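Rest of the complex left out; these chains stay put.
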Amino acid sequence: MTSTASFPAYASYKNIIVSSPSPFVAHVEINRPQKLNAFTQELWLEFGHVFKQLSGDENVRAVVVSGAGDRAFTAGLDVQSASGDGILFGSQGDIAKKAKVIRNHIEEFQDSIGAMEKCEKPVICVLHGISIGLAIDIACCADIRICASKTRFAVKEVDIGMAADIGTLARLPKLVGSTSWVKDVCLTARDFSAQEALSVGFVSQVHESKQAAVQAAVALATTLADKSPVAVQGTKELLNHGRDHTVAENLRYTQVWNAAAVQGKDFSLGLMSGLKKTKPRFEKL
Amino acid sequence: MTSTASFPAYASYKNIIVSSPSPFVAHVEINRPQKLNAFTQELWLEFGHVFKQLSGDENVRAVVVSGAGDRAFTAGLDVQSASGDGILFGSQGDIAKKAKVIRNHIEEFQDSIGAMEKCEKPVICVLHGISIGLAIDIACCADIRICASKTRFAVKEVDIGMAADIGTLARLPKLVGSTSWVKDVCLTARDFSAQEALSVGFVSQVHESKQAAVQAAVALATTLADKSPVAVQGTKELLNHGRDHTVAENLRYTQVWNAAAVQGKDFSLGLMSGLKKTKPRFEKL
Amino acid sequence: MTSTASFPAYASYKNIIVSSPSPFVAHVEINRPQKLNAFTQELWLEFGHVFKQLSGDENVRAVVVSGAGDRAFTAGLDVQSASGDGILFGSQGDIAKKAKVIRNHIEEFQDSIGAMEKCEKPVICVLHGISIGLAIDIACCADIRICASKTRFAVKEVDIGMAADIGTLARLPKLVGSTSWVKDVCLTARDFSAQEALSVGFVSQVHESKQAAVQAAVALATTLADKSPVAVQGTKELLNHGRDHTVAENLRYTQVWNAAAVQGKDFSLGLMSGLKKTKPRFEKL
Amino acid sequence: MTSTASFPAYASYKNIIVSSPSPFVAHVEINRPQKLNAFTQELWLEFGHVFKQLSGDENVRAVVVSGAGDRAFTAGLDVQSASGDGILFGSQGDIAKKAKVIRNHIEEFQDSIGAMEKCEKPVICVLHGISIGLAIDIACCADIRICASKTRFAVKEVDIGMAADIGTLARLPKLVGSTSWVKDVCLTARDFSAQEALSVGFVSQVHESKQAAVQAAVALATTLADKSPVAVQGTKELLNHGRDHTVAENLRYTQVWNAAAVQGKDFSLGLMSGLKKTKPRFEKL
């Protein structure tokens, strides 16, 4: 694995490993390989916490997320674990009350996964092996998606009798270029391949192995970590804002955002370095 | 033709045939082949009614729509018929009053075609032959688009001196991955091919003949009809909601939607079948 | 160059040439080739004025925009010129006051470039050579994008320590079919090629040279100029409206728009010409 | 009662009387006084149909709606009737399936009452006596509200264990000037008086008796019926549009709306009559 240095600040997570393969780059690994990295509630709460911590950590400028082991990015929800906590199968109780419990449960789950999207640093997601159900929800929250050539993708929820509710249906159609394809894979729950994912624009790189994909992601993250954090984080923010707003709204927001940002040193340093053809070193943000 | 069983409940339509090629699948055929399936007001009102009926029919879980005959899915509006009712060419009368008549006329037409999008069951549209003008408006209301390899597509309205007003301009840019291409075909009214439609993501399958395309559509519809109707219809609803809302809005709506949906039997049945590797049979919805 | 006739009404611009390569077609050339067509404030203000003038000029029905010279569409902001006016580098002064100055400055710049999008006539942008930074902001405001095969594209702003603020981040994700790709090029500031631009749908034609691209653009503009101006301008308006509205909103707006538009002569003329297979000649708009 | 002439075109409704107290004015009376004008499904479907018919009837320019009899505008839903059709109390069946039935049921009910708001002619609602539950939902769909001094108002739904779902919660906060008051009456389900309704702006006139209130409403409707239908209907449309849009959106929509409207004869006639101090007579719309 590329990762070499560990991040002591992230040592306490039980199901997630955070290492630092290069300066200012964090590598987050979902670490339940023996369970195909399936998610328990404990894991998704940790996942949310990790990304809130990374968002505020000035020693991190770019993040790579991947699944530990060879077999899966993640096979999705750990159904056995979920059964145990009664949320899914508890048939007792008042329907209105259960509706409230379910609503709050889905919200907690959505918020935990969505923390990756809210993280102010760019996130590159590496998919490999089994990448179904929740794997797609997670990947949709990343900024850039890269995969191994043998990845098996599926929006699997219809096959367990439910509509996907952790974000795939909200985000996937806004990430790719064919709604006909989106509806096909979401309604049929069929597998799709790395090549298909590339051709519709879901991923932007396919590599021959998981290892190669992780290396490419780390290299890309390293490139981002060398650039102005003010510029990189502002670009992420403005792109995400633009997805959910009109062009006019986004233009106005951009004015107000940059009114502070370009008064920072990164802009004058970046501009000067460009003119002088030197390589700038930016301060932490 | 694949269709074998008829649907007595849909026998009264004059310009539309509804048959049932497989259980829970309805096949809707626009049936004015001698007029290239051009639309009269009578036809579009029937079209709206059919899809409202299908939406509420628990014996239908997936719909295929196609045009009868070999020559055309539809050549669009039946201009001769439209001329007769005075809406298009009546030059008399007060401009403000005519504006009101036209507005209400377009609204009725939009609502009739849009009933296909509002139909709670997934709709697969099969295009072949001449598929111009209104054909694109209709196709844009489907969930999945499939076509024959010789299909001749065009957003034709500019060539009759008007901006398309039954939905193509509203929906097409949200279905495909290149606005430059959308504007090209909408402004020039030029023909485009099945291959071009596939490469921009407008259709997701191209078959060598109309017959092969209909067969593929029926097979796909049959797959959908085997799945949980709660999951399939919920997925369609949440995807359509997402097109017109921010991610945050859609996530909240999803919480509230699934708070009732996952209390139904389909979810526990689907989940159990997944664990036990059995094939579930879902109740009508 | 294809352009032959000049437009006297546009003779006073210093940095922009406007000619008329065919009837009702205007060709706008950014004309600072010795500076790689880099933009000074004088140039962007002229750019805004040109497009406001074209928007209201009934002798213009379609516009081609390109950069003069062989080397660049534009290399972006003229940094030396910008340095001189103190906006970028003035380190003195109250932060809140500077924030206001910067906000208003960005707004003026956005409005000038955005005038191309607001222009009621369709605009075809021809990119060639160096097409970085502001070049992308500008291209995103066009309706159709065409490029030469050797074009060097880049969303370059991150490399000068800032998030792009003249429109690329607002518009690019809505023009193409892969958000993963958009974030890659916007966050890394890397170059991308004409072929890549075509494959993601950013441009819809690639030609072997700038000259061939301009010829193709003029031919396309000529085609548009032959069509009903009511239909063409309405189509542009309704497509642009649709980008920033829900489908339901756009459908209603379309009703109200066409309630006046189809009462004009273009519609009856277009319809009749279609029936009679004659070529219509439309009046000025 | 003020009403004198009957409207033959509206004679077939069973639970609603439509008369014409003055030219171009329609008076709609909810007519189940022996049941306190409580609503059955038959009644609300008729209610929706009446207003769709009035909307398209060029002999109607303004509408007054009131409840027959002395005791109530309406006491709300006819609970006994509702119990009979199984929607409310049917405890059998799958929860997800029942959710779908309930959703569609509420939608039908909302659409029927909302037809009054969608009616293109202004509607004046006269409230008296018992005006609780559905009475508020209905009143909120009117343009102008007038009441008798002894009217007993209440947003009553919380007292039957549910949140109001036919429109009060959507519309009431947008009609009056104190959210603290809105939440007080909606959460407590307490009665409020005509005077209180006037002071918060819910009604704009209070009269000493139902008869006086109806007379005032008819007089007001007669005033509206004398004015330009193009102006009156346009004003209603633009005000309703404005409620759900930003100011900028509404201004643009207004441009497009009036681009046809002021080309009609009403505008030149109205303008000339104003200059000449004559009373214009407008054509039907």
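Letters are used for the chains, namely A, B, C and D, taken in the order the chains are written, and counting of residues starts over at 1 for each.
Assume a contact is a pair of C-beta atoms (placed from the backbone, for glycine too) under 8 Å apart; a residue touches a chain by one contact, two chains touch by 3 or more.
On a predicted model such as this, the values are computed, not experimentally measured, just so you know.
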Assuming all chains share one sequence, and 4 are in place here, what does the full complex add up to? 6
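The rule is short, and it goes like this: only the chains that are shown with their structure count from here on.
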Contact-pair overlap exceeding half with B-C, pair selected from B-D, A-B or C-D: A-B
Starting from the Cα centroid of subunit A, hunt down the chain whose centroid lies farthest away. D
Cα centre of subunit B to Cα centre of subunit D, whole Å, reads 35
The distance between the C-alpha centres of subunit A and subunit C, rounded to whole Å, is 34
Residue numbers of subunit D (touch at least two other chains): 95, 260, 263
Assign the assembly's chain-to-chain touch graph to one of these shapes: line, ring, star, complete, other. other
Tell me, which pairs of chains are in touch? A-B, A-C, B-C, B-D, C-D
Which residues of subunit A touch subunit B in the complex? 79, 88-89, 91, 95, 98-100, 102-103, 106-107, 110, 114, 157-165, 167, 169-171, 173-174, 176-184, 186-189, 200-201, 243-245
If you look only at subunit D, which of its residues touch subunit C in the complex? 253, 256-257, 259-260, 263
What part of subunit C is in contact with subunit B in the complex they form? 122, 143-145, 174-178, 200-204, 220, 223-224, 227-228, 230-232, 234-239, 242-243, 246-248, 250-252, 254-263, 266-271, 274-275, 280, 282
